[in-house]
Structure formats: C-alpha cells, structure tokens
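Note that this complex is displayed minus one protein chain, with the remaining chains in position.
In order of appearance the chains are A, B and C, and numbering begins at 1 in each one.
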Amino acid sequence: MKEHAGLKQQLTAAYGSLPIKQPHPDELVLAISSESFWPTLNSLRETCEITFVDLFGVDLRSTHDAFQLHLIFSFDAEQTWLHFVIDIDEQTAAFLSLASLFPAAGWYERVIWEELGLLPQNHPLLHRLRLAPDWPEQVYPAREGFTWKEPITAHEPIQFALEAAPVGVVDYPLGPVRSGIVESGHYTLRTVGEELIDISVQPFYKQRGIEQRAEEVSLELVPLLAERISGTSAFAHSLAFCQAYERAAELDVPPRARFLRTLLAELERLYNHLGFQADLCQATGLSVGQAQFDLWKEQVLRLNARLSGHRYLFGLNIPGGLSRDLTESGQEEIHTLISALRKELPALSRQLLASSSHRDRLERTGVLSPQQAREYCAVGPVGRASGRDRDLRRDHPYAAYAQMDFTVPLLQEGDALARAKIVLEEGEQTLRIIEQALAQLPAGAIATPCPAPTPGESALSWAESARGECLHWILMGENGKLRRYRVRSASFANWQAFSLAIPGHNILTDFPVIEQSFGLSFAGANG
Amino acid sequence: MEWSSLPGTVFWAMFGLYLLGIVLPLLVPRVRGVIIAAASCAALGGLAALIAGGGVLLGVPGPAGAIDTNLPFGLLSVRLDMLSAFFLVVIGLVSLPVAVYSVGYLSRANEASLRRQQTFGALLNLLLLSLVLIVSAADAILFLMAWEAMAFLSYLMVNFEDDDPHITHSAYLMLAISELGTIGILLAFLLLSQSAGGFGYSALRAAATTLPLPLRSAVFLLTLFGFGAKAGILPLQLWLPEAHPAAPSHISALLSAVIIKLGIYGILRFLLDFLGGPDIAPAWWGLTTLSVGAITALIGILHSVVQHDMKRVLAYSSIENVGIILAGLGTSLTFRAYHLNALAAIAGIVTLYHILNHAVYKGLLFLGAGSVNQATGTRDLAKLGGLVRLMPWTTLFFLIAALAIAAVPPFNGYISEWMLLETLLQSFALPNTLAKVVIALAGALLALTAGIAVTAFVRLCGTGFLALPRSKEAAAAHESPISMRVAMGFLAFLCLALGVLPTFVIPFLDRVTAPLFGVSVLNQVVPPLFTNHPGAYQLLDTLGGGLFGGWLPVNGLVVIAAPGFSTIDAPSYLFLTELLLIGLLLLLLRAIRPLGRRRIERVWAGGIPRFTAAMTYSSLAYSNPVRMIFNGLFRSRTSSRAIAPAAQQREGLLTYEQEIPPPFERALYRPVLKALRWVTERARIIQSGNINQYVGYIFLIVLIVLILRAL
Amino acid sequence: MEPLLEERTVEAAERLKARIQRLFGRSLHIRHIDAGSCNACESEVKLLNNPYYDIQRLGMFFTPAPRHADLLLVTGTLTRAMEDPLRQTYAAMPDPRLVVAVGACACSGGAFGSSAYSRGGIGEIVPVDVFIPGCPPSPLTLIHGLLLALGRAEQRLQGRTILVRNDLLMPSLAQRFGKKEEH
Partner (left out) sequence: MFSWIRKGLRTGILTTRYPAAHDRMPEGFRGRPVIDPARCLAGQGCSACVALCLPSALYLTRADNGTGEAHAPAASLTLDIGRCVMCGLCIDACPADALRMVEEYELAVTNQEDLRVTASYAIGPDQLASRKENHDGTSA
C-alpha cells in the first residue's frame, strides 16, 4: 500500500493534525469543519498542484442530521484522490463559495444549490442551472424523501434573462431545436454580422434525474441506467459504476474480465474518435472524409454488435465482471479489423491534415488557452489539446490499464486543429492498447458473484471515457439500494470551458467547427 | 389667350408668387395660417416652375428679360433656355410636394413661436426664389448673386433649430465649404469673362472658343472644384452628411434633391454650354470627370452602407448618385472629344435622366425619413423597426423609393443606371485605348456601386421598417397626416411613371441635349418602331420589335443605337409582364391553397419560448461584413471586450465599439486644418493692437500705391 | 393517448394515409428532434447518412427547418424542458405531417417512463404515426420504420393475446412452438 508520505506531511502542514483516512491505497479522505475548509483549501491551492475534480452534496439528515459536502481533488503527482468531507448542519444550510478559488466550481455549486438546497455564499451569479424552468421552487430532488417516480405539476417557468447586449450586437438564438441531427441544447450567440463576440450556453434541456432514479431501483439494474447517462460513453459509465460497486464490496474482478473491460472500453473510444473526425469533416464540408470515417465507425459498431450483441456495448458490464465472454472467432474479428485500421488510420489522418480546405478551418479556431483550461479543469482530449497532461488511464489506472503500454498525446495550442490532432493520435494509441489486450488476454472466469456492499459503504470510482474522465460515487443504503449516487460526466466538466473558446477571433461560420471540435454530449452533462 | 404664351406668363408669375410667399407669412397672425400661406405660395410657385419649364421643353420659345441696374457690370438678364427649363422642371417637381409636405410636418413638428414660423415660411420662399433665379439667370452677375443668396439661405434654413450647437456647427461647415467653392466659381467666371469683355452667357460662350487651352483647362478644373463643392463630389463631400441630418426633413429633401443638383447644373452649364463648342474640350477632361464620378459613387455608397442615422445613409447615397451623374457627364465629354456626338448626346440624356430620377426618389426618401423621425422621434436604425405595421403608407412609399434608388425595375432608377452602363459599354467605339481602359474600369466600379446600393437600401428598409420595434418610441409610432402622405404618394407615383414610360421622357431630354451636342438622337434612342418603320430598324422588326405592327399605343423600346444599336430595353412592356407574372403567381397560389388547411403559427426560432427584438438582425450586423471586406477603404477601428463569456456568470462586461471616419477625414482634412491653425497662429503677430503699428501699416500701403502709380 | 389521439385525429390520419403516400412516397424530408435522449439514438440516426445505409437512395433527406419537413423524427423520453420545443416544432410543420417515435424512450418512456423529470413517451404531446422500438434501434430498423410510415414496407409485428392452459399443455406442443420460432 502506498504511503503518500510527502503528500500527507504537506496536508498535515496545511491542516495541523487532522484525521486522514485511507480507505483505498489511492484515496485519502479528510473530514474538515465547514469553518476551516475555505482558508485551508486556499493555502493548499498555493502549496501543491491539485486539480479540482468534483463537488457534490449528500443529504444525511436522517442519520447524521447534517448535510455533507464532498469535495474531490486529484493529486496527480502521487496518483491519489484527495476527498474532503465537510459537514453542513441543517440550520445554516450554507457554505462559502469556492468559485473564487476554483472557477470551475461555479456550476457544481449551482447544482448543489438547486438540487440540495444548500446556499453557496457570495457565489458570482446564482440562477437555475440544470432543473427545467417550470420546476417548482423549494423542491430539492437530491434530498431524501424526494421520489423520482411521482410527477410534479409544472409551475410558472423561470426564464433567465441575459444582460442586454451592446447596441447593434445581435443575440442570435440557436436551438434548442437546431439544424442537423444533433442533441437539444441552446446557444445564444452574440454576433455583429460575421464577428462572433460572445456566447451563452444552456445545455441542460434533457435532465432525466438518473441519479435519483438509480437510488430507487435494485442494484443490478443501475448499470443499465449508467449506460444511458450518455449512450456513446455507455461502457465507460457502466464500468465506472461497476468498479465503484466492486470497490465498495471490496472484491477483485477476475483478470480476464479486467482485460476484456479494457478491450471493450477502447473499442468504444475507437468508434467515438472515428465519429469525431467524421463530424468534424461534416462541419468543414469535407464530405468524402466524413464518409471515410463514418465507414470505419460503422465497421467498429458492427464489430461491437458481433462481440456483444449490441452496437453500443449496452448491458455488458455487471457488478463483478461481464455478462458475456469473448469467443475465439470474436478475437479473430477484432484482430482483422484492428490490423486493417492500423494500416488505414495513419494514412487517413495524414490525408486529413494535408487537405487545406479542412485544415484552414481548424487552425486558430476556437482557442482554449492552457491557462483557461487549467482554471476550468478541462478534461479529456479537449484538456490535453490545451496542455492538460492528464489521463485517468495513466494517472489513476483501473481495469487492466496498468499493464498496458501507451502514450498520452499532449498539445499546447488549444485550437480546433490541436483537438483534432489529439483525437487522431489517441485513436492510434487505442489500437495499440487493443492489440496488447488481445495478446495478453488471460483465460478464466469473466465474473465473480458479488454480494451487495454493506450499508453505509461508500466508494469513488472513475473511468476515462472518449470525451474525458467520468467519476461515479456511491453510498450504499439499507434494503440493498443506493442511498446516494453521484455522477460527474466529462461533458459537464467541459461545457464551462467550451464557452471560453468562443469570444475572440472567431466568425459565425466557425461555430459549427468549434462545436464539433469539442465533441461534447448534452445528455452526459444533464444526467 | 393662346397656349404658347402661357409658359412665359406663368414664368413671370412664378417670381410674383415667391415674393408674395415672402411677404404674406409675415402678415398672417396665426401659426397655422402662416404655415398654410407659406406652403401654398411655395406650392403654387413650384407648379408655376413646372408649367413654365415644361412649356419651354415642349417647344414654346423661352421667356427672356433684363433689367439695367446702373452698375459697372451691365444688365441683369434672365432667360429660360432648354437646360434652364429642365432644371426649372426639376425644382418644380420637388418643391411642389415639399411645400405640401411642410404643412403636416411643421404643424406636428413643434409648437414653435409665431415669429419663428413666420421667418421660416418667408425664408423658404426666399430660398426657392434664389433657386429659380440661379437656373434662369443669363449672366454671371445675377447667377453669382443668386448663388450666394442660395448658399446663405440654405445655411439659415439648416441652422433653423439653432439651439443645438452640433447643428450650428454642421450648418457652418456647409457654408464654409460652399464659400470655398464660390471662390473657384468666381475665378472660372473671371477667366472666361475677361477675355469675353462681358458677363452675359452668350459672351462667355463666344469667349471660350478664343481662350487658349491651358486657361480652358484651368476653367474646367475650377468648375469641377467650385461646383463640385456644392454637388458634394469627393473629397469636398464633408459637409453633406453633416448638413442633411441637421436640417428639417423637407429642407434636407430640397438640399439633396435640388440644391446639390444646382452644383451639377453649374458644371453642365460650363462644360456643355460655355465650353461646349467643337474641339474645345480635350479627352482628359471627360476621363477625369468620369474617374472622379466613379470613385465618388463607390466611396459614397460604401459609407452609406455603414451609417446608422437614416438621413446620413441617404446623404451618403446622394454623394453616390452625384458620382453616377458625373460619370455620365464624363462619358458624354469623352465621346464628344472623339467626335462621337451621337453617343455623347445619348450619354447626356442619361445624365439628365439620372438627375431627374435622383431628384424624385431622393426627395421622397428624405420626406419618408422625416415622417419616421416625426412619428418615432428618432432616426437611429438601432432604435427603429416594425414600422410596416404602424405606418403602412409611409413604409410603402419609402419602399418604392428604395427600390427605385437601388435600380430595381420597374422603377425609374433602373432606367438611367441601366442606360448609363449600356452607354459605357459603347466605349468600344472609341479610338483611344487609354480611354477604353478608363471607361471599362469606371464601368466596373459603377456596377459594384449598384450592387452595394442594393445592400444599403435592403438594410435601410429591412432594419428600419421590418422585424420588431427595437425601442418604445418605435413601438408607439403612428401614421403621418394626410398632407405628408399625399406629397410622398405624388413622388412615389413619379418613381413608377418615370420608370415605365421613359419613352415619353426621353424626347424632352433630347430637346435639351440637341442644342448642346448639335445632334438629335431621338430616333436612335426611342425609335418610332411600331409604325412599321422600314430601314435602319429592320433588324429590330425581325427581332420581333415590330409586333402588333403599329397597334400598340406607345413606342415602348429604349435603344442604345449608335453605332448600330447594341441594346434593347422595353420598360413599359417589362412592367406589363411583371404585372402579368404577379397575377399568374397569385392564381397559382390560389390553385395550390387546398393542400392542407391553413394554420397560423408562431415564427420558427428553434423552439425558444419568446422571440424578442434583441434577436432580430441589427443594422450594424447587416453592414459589418461590407465593412470587413472593404476595410482598406474605411480605415475603421473596432474594439470589443468580453471579460468572461456569459456562461461564466458575469454581468455587463461585454462592450463593442466601431469607429468609421468620414472619407478623407484622416487623410486630408486633419492635416490641412492643422496647417491652417499653424498659419493663423503665426499671423497673429501682425495684429499687436498697437496703434502706431497700424498707422505704420497704412503708411506702408499708401507708399506702395504711390510707387505703383508712378510706374 | 388522451387527448391527442381521440377519434377525430385517428380518422384524419386514416384519411391522410393515402395522400401522404402519394405525396411523400418518392421524396420525404425529415426533421429530427431530440426530446431528451441519451444520444445513442442520435448516433444511429446520423449513421443513416453514411455510405452503408445512405437513405438518400430511398428519396429521404434530413432538413434543418421544420417548415420544410414532412416527417418529424423524435428520439428520447420527453423531458420537462423539451415539451414546449417539441410542441413548437410540430406546430411549425405544414400539413400533412408524420411523426415517428424512435427508440423505447420516445415510444413509451423506455428506461425512464413518466416521472418528476419526464413525461414518458412523446405520444403524450403529439400524435405518433409509427413506433420504432429498440434501445437504440439499429439503422436498418430505422429504415424499416421510415418506409413503413410511407407505406413502402410491411409491418412484421402484430399484437397477440395468447391463451394457454398449463394443465393441458403437452411437451410436444412446446417443441412445436420451439420449432416454429427457429425460422
């Protein structure tokens, strides 16, 4: 078990003598009082390089008669999660906003405010974020006693009004129903003819309350819900949940299952990255390129269907392993397709970057500066294109990634071209990983029977989806159901960063390119 | 009495009417009475001008007369020749509706004191009087007196709301530049007259033939400069976009439709009349005029696109149209220099036609802008919008004028601009390559100008009248009173008539150009086709021109026909066809209506709950691409600032500014003004305020005089 | 199905059927709207344009504006925030118009059903002409659904109420059922 000597003594320096629990080798849990957490975090931010990852609240009034804030950082230097737990008593039901320390925390605090009813004091701008406009006031879905099942009558819709634009600047409304086959989300583009000078994003039209839903169904059904947080990151999400479950139940998955999970997770990444390029080609009007990448995406999807019976790998992950084994013929098919792609993909990417009509649209378009990316904790390819050297597969290895040999591409430019390059490079790394996983695939069982974790157990788990890192945290309750299920998808983290890339030297016709180059999912952000 | 004497009588009566219009308002005790008295006198005067000018154009001998003031410079003579008659018609056509319009406009405008209204009414008539004098003067002295009167009176009129310092400033700017021009005019006249030994036009005409070329060229340049200052050609246009918005709307209509045309009148009078004899003008005069015209047109329309004050948009487009007129004139001069008199005459006709057209639709546009201004209290396009529902008539008339000025058939702008481009295409007839090239380039610029003009007026109508009201004022707008609507309707009708019946107009214009170019080109522009005309137009007949041999009431073809016709255009039939097509379209709609029942649904905006005025395309946004493309000419600067994007919970941290300097402002005027200031600073040392020094000056002068005397 | 699919609407749909096939049979313009899906359905619908499926060969085109659309292709369970947009989109379409529900979510709420967050199937708001089950339905299923909407394909499934008596049930019968289902 790792000791984290350096980190621990830094922490003790910051907090004096605090109880530091270490439930898992790579996770430190610290309980702080609601008074001291702000200044200590402030000092910690100066002393060591930590990344804000997640902030959410839990309603524990029935057992601890208090709310609980969970604040999760990643300390990449030692591949460790810092997990702060802050008790907030029911009377005050408020806490000091962290937005000034970690700008990214802004949205997370708004979610806590509207879903749990805790007030983040001196928050820069507090208005409804995720809940529908006609959601009634004073109804807090994240509190105990809220039942997902029973419908709520609509109330007077709360429409958030943007501050008036300067004279002559048009509030160009885009969405929620936009052209093309896209998810529903609304942008207000502030434009002067061609120039694009500002944007306001409203990605939350599709809140389905998956967290609450999961707390009402029996455990073995939760993976099905996790898959539907974002259908194109289905495997990553169900994997994250199952790992959380297994961590909570403290059981080890058989090695074959771990390798298969790695394999399948990479297949998912593969079809996503191919689709990413196809959409980007569509945005720049390079139809032939789009067709080429779509062909490969379709082939990977068909491979998925042959391997798992589902094109998007739904219903594969089960707590304790996988529901289906990989047959010999399946291995053959994977091998043939992957080796074909190993030849084809580099050629395609060379050709793509060589075709100027495509490249010119991407260069210096939608720049997200490394500094912005750091402040708003951009994750995944978006972050890596803006100098965020961070990849859960490498920094916090799970499944069988520890045994895999791969590199994590990194660029500093932060423009659409950089993002495209990163995704291309990752695609080739993915192929390498799949080959290794196939080669090293051990024999044996694909699942172990696993008992439900003991009530009160909690566990943090994660997976690197194609769009970036997604985190799941579960708290077991009585009667074999979840008491609290928390999901932070990659898209939720990146939507804040997205709106930073718009102001500046972009014109209206750049917008689709920028949007595609971020490749975000609305569903994922909604949860 | 028999008809031929009528125009003459009316002509003299006109002066009487104007004089009455000066006196009468001062006697009437009530505001409303004053307004009506002044307006009716002006209107009748305009009518008289129309009749007199029209009569002369119809062939009645032009009235003439002279009074002998016992002054050294001889008679003050008045004479109505064809050119004068034409401009008299223009003045009549505009001043008549303007006068009618002023009734509604003034009574609504402000509860000004009686005294103010009286002076205003008197000034209006005085101004009109000076205008008619300018065109009907037959000698330099009277012309110059009237000219100066016009300059000063228009200064007073523009400055009428003198409480606003900015208005005063722009009025003063107008006067200053006008005076600057007057110097040029004066010199031009002097150069001619001192070889003529008189100030009568006929004498000047004769003198031109004897004047050596360098002096002639000097006269040409002085004319272009002097009258150009009034006409607003580059780079002397600076006053125009300032003065037009400042003036009361009907006055700006006069300014733009008539007064700057008088600048053109001066140029025509000099270049076509005085210097109009054979072999007087070298080719480079024409080419210079053409180039100046083309560039003026382009720069003018470019700046018109990016303005946000309705009247400034119109003012800059006036500059553009002056440019087009000059281009026509330049073409004509070039052709004449190469002895292609027929083509020259056609170009002349085009020029006159465009003068007429611009007077009509620009007058209408300014009156429309006035109604909008009166109804909403603003001319800022960023505050307007949605007026089509609130003031439908004004919108309709404004739209017609906009279509006309954007050269969209079947309205009048289309005819003259089309004919101008066609005439330019005739440049292949020229022997000289340089001339061909210049004309070709100018043609390209003018075509571009026409294109941008459409943008400018789509923008003006679109953001001004369509979409949603962008301010409370605009939302509370109301339709204008009847008198204003009648005035605008009259002009709108003219836009259509001049557009569909050019074959009736061109013969009159030919009467004007025939004496100037010594050749009548009537048969080559509007051939009497439908009388089964044999010979030269056999080809047209075979082309089907001779259809319904002789049955059709009018000869509806406009032909540019020298050497050998190169283009045919049938506006009247075009119009009929358009009507026919629209009718068919309506029938078609009727026919396919039964498909599905009719539902009225909200505007589709992507499913947002509310579609607000902030989401409608603004004038700034509409013109911005043009600004970005032509920024090399604009020299504009923009600055925008968004601290954090809106999603980052920031309030009011978004700013956006654009600064677009007037053309040549940075390049020319700032340096010149700086230099002037420097000079005046130095000149102050002469004025020390010391008596002895002044006495010294006097002594010095006397000494010099004596010495000169002695020599 | 209350109240939108009451008798009147049903009859109207029947009457329209023939004309719809005549009108859209060879050229259909589709407007897609996501009423709250997990974006797997979007991915599949998007793939209809790829060279493997290429529905343009069937005379079907995706159009950006509902004003030009003949058919509304709805994915996802109906979330609160998307109710009004869906209504508006449907209203913005000219008559005659078709609605196709794609995926379990759109058909019936699927994994989510009606809850505090969502209204379940889109049938609650707009009259649905064709239901395409699946989570997500594969591109071929989508093509079948679209063709079915135009009357260019057969409907395979049929609702059944099968009456069984356990006590009379013989193994042989069971085998027969088994065999039947092989082909």
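As a convention for this text, a contact is a pair of C-beta atoms (placed from the backbone, for glycine too) under 8 Å apart; a residue touches a chain by one contact, two chains touch by 3 or more.
Predicted, not measured: the structure shown is a model, and the values here were computed from it.
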Visible contact partners (per top-of-document touch definition) of the missing chain: A, C
Among A:355, A:403 or A:448, the residue in touch with the chain that has been omitted: A:355
Among A:310, A:361, A:374 or A:421, the residue in touch with the chain that has been omitted: A:310
Subunit C, residues in touch with the chain not shown (by the definition above): 1, 51-54, 57, 104, 107-113, 121, 123, 128-135, 137-138, 140-141, 143-145, 147-149, 152-169, 173-174, 177-178, 180-181
Absent chain, residues of subunit A that touch it: 217-218, 220-221, 224-225, 286, 288-289, 291-292, 295, 302, 305-306, 309-310, 314-315, 323, 351, 354-355, 357
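Heads up, the rule we're going with is that only the chains that are shown with their structure count from here on.
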Arrangement of touching chains [line / ring / star / complete / other]: complete
Centre distance in Å when subunit B and subunit C are each reduced to the mean of their C-alpha atoms: 64
Subunit A-subunit C separation of Cα centroids, rounded to whole Å: 31
Residues of subunit A engaged with two or more neighbouring chains: 176-178
Sites on subunit C at which at least two other chains make contact: 65-66, 85, 88-89
Subunit C residues within the subunit A interface of the complex: 32-47, 49-52, 62, 64-66, 76-77, 79-82, 85, 88-89, 111-112, 114-119, 135-136, 138
Subunit C residues within the subunit B interface of the complex: 65-67, 84-86, 88-89, 91-92, 94-96
Complex contacts: residues of subunit A adjacent to subunit C: 132-135, 141, 146-152, 154, 176-184, 204-209, 212-213, 224-225, 227-232, 234, 275, 278, 291, 294-295, 297-298, 301, 305, 311-312, 314, 521-524
